[in-house]
Each structure stands twice: as C-alpha cells, then as structure tokens.
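A short worksheet on the structure shown next.
Only one protein chain is missing from this complex, and each of the others stays in its spot.
Chain nomenclature is as follows: A and B, assigned in order of appearance, with residue numbering initiated at 1 for each chain independently.
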Amino acid sequence: MKNFISLADVSDPKALVQEAIQLKKNPFADKALGKNKTIGLLFFNSSLRTRLSTQKAAQNLGMEVMVMNVNQDSWGLEMMDGVVMNGDKAEHVKEAAAVIGQYCDIIAVRSFAELKDRNADYQEIVINKFKQYAGVPIVNLESATRHPLQSLADCITIEEYKTKPRPKVVLTWAPHFKSLPQAVANSFSEWMNVWDVDFVVTHPEGYDLAPEFVGNAQVVYNQREAFEGADFIYTKNWSSYKDYGKVLTQNPDWMITMDKMRLTNNGKFMHCLPVRRNLKVTDEVLDSPQSIVIPQAGNRVWSAQVVLKQILSGL
Amino acid sequence: MKNFISLADVSDPKALVQEAIQLKKNPFADKALGKNKTIGLLFFNSSLRTRLSTQKAAQNLGMEVMVMNVNQDSWGLEMMDGVVMNGDKAEHVKEAAAVIGQYCDIIAVRSFAELKDRNADYQEIVINKFKQYAGVPIVNLESATRHPLQSLADCITIEEYKTKPRPKVVLTWAPHFKSLPQAVANSFSEWMNVWDVDFVVTHPEGYDLAPEFVGNAQVVYNQREAFEGADFIYTKNWSSYKDYGKVLTQNPDWMITMDKMRLTNNGKFMHCLPVRRNLKVTDEVLDSPQSIVIPQAGNRVWSAQVVLKQILSGL
Partner (left out) sequence: MKNFISLADVSDPKALVQEAIQLKKNPFADKALGKNKTIGLLFFNSSLRTRLSTQKAAQNLGMEVMVMNVNQDSWGLEMMDGVVMNGDKAEHVKEAAAVIGQYCDIIAVRSFAELKDRNADYQEIVINKFKQYAGVPIVNLESATRHPLQSLADCITIEEYKTKPRPKVVLTWAPHFKSLPQAVANSFSEWMNVWDVDFVVTHPEGYDLAPEFVGNAQVVYNQREAFEGADFIYTKNWSSYKDYGKVLTQNPDWMITMDKMRLTNNGKFMHCLPVRRNLKVTDEVLDSPQSIVIPQAGNRVWSAQVVLKQILSGL
C-alpha cells in the first residue's frame, strides 16, 4: 500500500480486514518493522480515538510518533496556489508538507470539511496537497469527505459480530443541532458497497449523500421500515449534501430508541463516536448489550495498525 | 495496587516510600516491566511537574506514553448521567473512559476542583467516573479533593530530610488572591495523619479543611505559635472549605518570611509548586538552604514510578 486516503488505495479490502483480525491476536509481532521509522500525526481538528489509536498502532509496530496540532503548535497553512500570502496564514502547504516529509517516513493528516464550499471540500484539497508535496506515504485521519480508518474498523467489527454470511446493515441519520461533515457516512457507504451485506441508508429527505458514495445502497426515507430485520444499525448525523452544510431538520423522531431497536434482528448498535446521548440515541440503547460502540472503537487500533504495517512493508 | 486515587488504595504507605527511595538509586532496573504497556495521561488542567515527572517515570519503566490535553486536543466531556447532550460537551465520559481504556493499560487523570459546588467536588465525580468506566487502573494526577502523587513525593522528601525519628511537620496556609483548590492540603493532611510526625495545621479562621482530611492534626490559628520548633514548614494556599471556594482574606501577615523560619528548628521549607514569590513566601526563604522545594519536586518522579511499578506488577 502506498497511501491510505480512500478505499481506492486498498487492493483487497477483505484480505485487509482478515489481516487486521489476525494481527489483533498478536499485536507486537511486527515490532521490528517500524524500527527507526517515524510517523507524524497532524491534526487540524480535535481528535480522541484517532489520535490515541493511531499512536498506539504505530507504537505496537515499533515506530516513533510525533504528534502536532497544526494550528496551535505551528503556523496556519495556506492551501491555495498563487496567492499573495499577506493574511493570517504564515506558511504554504507546499513547504510544510515537503518539510514534514523530510522528518517523517509516513504522514497522517486530519482535516475536516469546512462545510462552506462543497466543491472545495469534495476536491479534498488538504489531503491531496499533502499527497502531492510530502514525498512520503499519506494516511487519512479523516479528511473533508472520508474517514477510511473508521470504515476499516467498522468492517472489522461487522466481521467479528455478524451472525450470518450476509447481514443487513443500516446506516441511519440521527438528529443534531450542529452542522457536521458527511465524511463518516460517505466512507462507511463506500466500504459497505463492496462488502457482503445488504446495505440500506435511511435519512430524512434532503439528506441524500453524494451519489458516488451512496452507490448501490437502498435509500429509504422511513427509518422504522429501514430498521426491520437489520443486523447492524450504524448511526451518524450529517449535514445536507444538496443544500450544502445545512441543518434541514432536528426532528427528534429520528433519535435511536430501544423501541426502534426492537424492530431489528437483535441488531447491533454502532456509532463512530463521539455520540451525544439522548440527542442522537437514548442512554437505554447505548447501555444495552446490543451496543458495540466500545469494541468498535477498540478496533481503531487494528485498523490503523494493519494499514501502517502494509505501508511500512512497502517502504 | 489496583488504582492510585487516594491513600486508601495503598496497603502499606511506609513500605511504598521505602521502595521509592530504593528505586531512586537504580531508576532503570524495571525497564522490562513496562514493555508494550501504554499509559495515557489526560489533562483537564494545566500541569508542569505532574506532566513531566509522570512521563519520565513511565519511560523509566519502559512504557509508552500518550499525553492528551482533553479540552484542547479532544472533545468536551459530559460527566452527568441522563442528560440530553445538546450543549457544548460532545462526548460522555462513559464512552471516553471506556474507549481510552481500549488503548491504554493505565489511565492517569488530572481534573481540578471547580470550586463552585462543594458536594460535586467532594464526590470526586470525574476521577470516579473514569474508575467506573475505563476498565483499567486509574492514577490520580490531582483530582478535585486530593493530589496523592504529590503527598507521596512529600513523604519521600520528609523521610530523606528528617533529622529525628518523629519530626514536627506544619502545614501552613499562605495568602493568594485567587480561589485555589484544597486538594494538595487535604491530601498532605491525609498522609501526615498516618505518618510518624507531630502534625500541625495553621491557617486563618474560616479556612479549616474538611474534618475527614484534618483527622487528628492539631489546628492552630496563630501561625508563629505553630512554627515554633517545626522541622518542616509545608506551605500552601487554599480557598475556604466552609464558605466554599471563597477567598476570605489575603492577609499578607501570613506570608512565609525568614523571620518566621527562625522560629523553627532549622525547619525545611516545602511547597508543591508552582509558588508565587513574595506573595506566599519571600525570595529570601525560597533561595535559602532551608528550602527543599527542588528536590521535593524531583521526588515526583520516584513517587510516580513506584506507583506505576506497583500497578504494572499487578496487571
């Protein structure tokens, strides 16, 4: 693997998941692989799971880790070409990426969607600029439109918890008062489209994801109908793609409740976290045995570790 | 040792201090113990000594360290149960603690008193929630009411510097314009109550510590009287427990001066640091040979290291 920016960088996603499940049994077996190798973790945005699980994964592989909160620790970065840099951005990504590439064998970047200009976000300017200029492999720690380390962890989790060869997986929108990116939902859809699952997406009208991400998913605007017989309920809020970045509704009827979970086939509740309790999902669901959000988050280590292992093997 | 949240977690405090003193002679002897073990240091508040000494201790034991400033690096955490999370806290401690427990073998947490609601602070909500949900041992890096790694370092220091089997130790309040927690004073009192010392607490009226922390200490409202014949002067400011969180006086007569130190038995000056010079104590005292604040701070490494060693041994 050369980079891990999207599913397209993975030649065999199912083999990758199986390798992650194997590696989980013996986390330190590849500790020699990362010896004298350094990963730089660059955060333009907040992070808990991604920050810690990727560090942990790199350390399991024997790597050195350097973490930088770009805007707090360093300089504001200009992403646009050709501008006269007389504003608040002191450094251009051309230099920053190339310089960090001098110090790191792998660079991992988190940079959320700004949700102002759809074209800009969907061009994935930040992560692509890093790819273009760093000269070393790039790992996506959630970019404007995708969060593939999360999706890979989700696939590992589904493989571990599924009780039939082809489970029904439902991605459901849930209410939130803030404008949130589509990245997790996009990425999850992208991966589910190549997975052995019956994949259903449910959300209020106006919240359709971009066609290239929905793919062949069945889209249902009636949440209860979508939940029927589901093996996995994957919950997430996102803002509108069509009316870009807008919160069109906060309808509390879309919150996940035990009542709705009873429509499923004893379905497992998944969420990438952080999750706002009693806004997107009730305490009762999260605290029930059907919730697998903690082992799902735990799988972020193996998701990152298998990706770093693959990249290190190719250095 | 399973956790290190308060003195109650230590079966034999004196043996622990002796072990710390031994370990100081050979800091890297247990480097294999922490191999492939990770500690997460979580800071809800500023830290210098605790941050660096605990990192150093963990590294001496061969551990990997992940440091996170929770509010800057990650998401605001909701601590209360049952609330609808529609405010500024994006994640519940139930998830955060459990998830970090997936990535770390030990979690250490700093979360100061808020000094608004005495009941809330004295229930030790934050550290107890981490203990309840993390599923791994918890170390207290200063909680609302206690700072036991500091107290343990203080005991090491007293053992090293005492010149008689049963020294007189005075905990004295000193003036400050800010409202500060009682944690260091509480914790020091708690440990001194089980130590072979004559323990005296002196402060202006209205500054009495909680009875469960004062214990059998002799409380004297006349600072000069308290200082007479003292072997150790432990200085700290705290806000009122009774009139909770209030600064009742900033009376400069309570500042520690050389004049007062002369009342002691060539007493050693101790302070947990940071200390505001010429507000709580004069330059003259801090720069005198009687001040042992720097080796006292140095002992924070051995305090943390002996605790982590004990916890690692039990994993």
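Just so it is clear, a residue touches a chain if its C-beta (ideal position, glycine included) is under 8 Å from a C-beta of that chain, and two chains touch if they have at least 3 such contacts.
Note that the structure is a prediction, hence the values are computed from the model and not measured.
Only one of A:L23, A:L52 or A:A96 touches the chain withheld from this view, namely A:A96. The residue touching the chain not shown here, chosen from A:Q22, A:Q72, A:Q123 or A:S313, is A:Q72.
Remark: the omitted chain is touched by one listed residue; of B:R49, B:H147 or B:K260 this is B:R49.
Chain A residues in contact with the hidden partner, per the touch definition given at the top, are 36, 38, 40, 64, 66, 68, 72-75, 78, 81-86, 90-92, 94-96, 98-100, 102-104.
Residues 27-28, 43, 46-49, 51-53, 55-56, 59-60, 69, 72, 177, 273-279, 283, 286-287, 293-295, 297-298, 301 of chain B touch the missing chain (whole complex, contact as defined above).
Quick note on the criterion: only the chains that are shown with their structure count from here on.
Each chain gets one centre point, the mean of its Cα atoms, and the points for chain A and chain B are 39 Å apart.
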